[in-house]
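Sharing a structure, written as structure tokens. Questions coming.
One chain of protein is taken out of this complex; the other chains stay put.
Right after this comes chain A.
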């Protein structure tokens, strides 16, 4: 946790001492505080003088958390599966592999769909980022990154660029050029810079802004054009492994999940942590919003997937089975939000009924861990990326 480097978002006069220096912008007791690191140290030590040791801070934190749990329980008048009793059971699904995308020479770590519903980008441990036309199996672009383990990739909403990052601690945006003589990777532009590996990235509603999350425990919003840091988000006490943007009307929030077992919801404008959920028993590998934006699901190394309701501010369902003992690494919803596809480290994808909490079926095919599942933008197919060097498209 102490590896977490607090990164200065701005440079200017310190609120406390007035000297110009790199500043931290955080909120304490709802007040924005922009202090230089020296004044931060002083503030922390003063807290000590007032009798507030780390021990008392911890105790206060614990008691507040307990009170929060009690409060959350008060409005809990019914469980999800009870409400879902009147809903019809989902019929048998026949989901088969329709395409197998071969081309990577090592584990495929991430993938993302293009808005045109057939193209996708995938990144792999071999350092390559490939843009495919999933329908024809054509590889349209192949780019080599300077480091191996490209852990995150995203397609721009316009379809004209991709973003990727990983062990190089940077997230770069690569415009897709159609000139076969031109090397795509040459036009690469570094946008995000963290102090540890990049675990996830996504464009916000346009090509102009990029959200990234990193192993250094912070996530950040960047302006693609200038590479400037627009906002940084602090609150996780360990590596962040995944992030997802909310599909809501106001489009201002996103959720992150990390190794500290917490899933946090953030406000992009202010940088504040709006909600926090600590229910998992191990690292959270993936978080994904429900299509309406009122809830999200998470997949964790504790072999469960959980469903969190944002309006009720609590966990409402746990998707687990005694026979599932391997960690879940990725989740995605079907278009209606009724089905939850979860990829596991036992090489399978389980399909859960979100409302009833039961498992509907299993999808076999991969020969190694499933690292990522994503539904296509129009919901017609599911793509899964795996450590067996392939991607599969199911429908």
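Here is the rule we use: contacts are C-beta pairs under 8 Å (C-beta built on N, C-alpha and C of every residue); 3 or more make two chains touch, one makes a residue touch a chain; residues count from 1.
Note that in this section contacts and distances are computed from a predicted model.
Enquirer: So one subunit is absent here. Using its UniProt record, which name fits best from "COMM domain-containing protein", "Dynactin subunit 4", "Regulator of G protein signaling 11" or "glutathione transferase"?
Expert: Hidden chain identified via UniProt as "Regulator of G protein signaling 11".
Enquirer: Out of A:41, A:281 or A:367, which is the one that touches the chain we can't see?
Expert: A:41
Enquirer: If the hidden chain were put back, which of A:273, A:320 or A:348 would touch it?
Expert: The missing chain is touched by A:273.
Enquirer: Just one of A:107, A:128 or A:234 touches the chain that is missing; which is it?
Expert: A:234
Enquirer: Applying the definition given at the start, please give the residues of chain A touching the unseen chain.
Expert: Output for chain A: 1-2, 4-9, 11, 19-22, 24, 26-30, 37-38, 40-41, 44, 47, 54, 57-58, 60-61, 64-65, 67-68, 71-72, 75-80, 83-84, 87, 90, 93, 95, 97-100, 102, 114-119, 133, 135-138, 140, 158-161, 175-178, 193, 195, 204-206, 208-209, 223, 225-230, 232, 234-235, 237, 249-250, 264, 269, 272-276, 290-292, 294-295, 309, 311-314, 316, 334-339, 354-355, 378-382, 393, 395.
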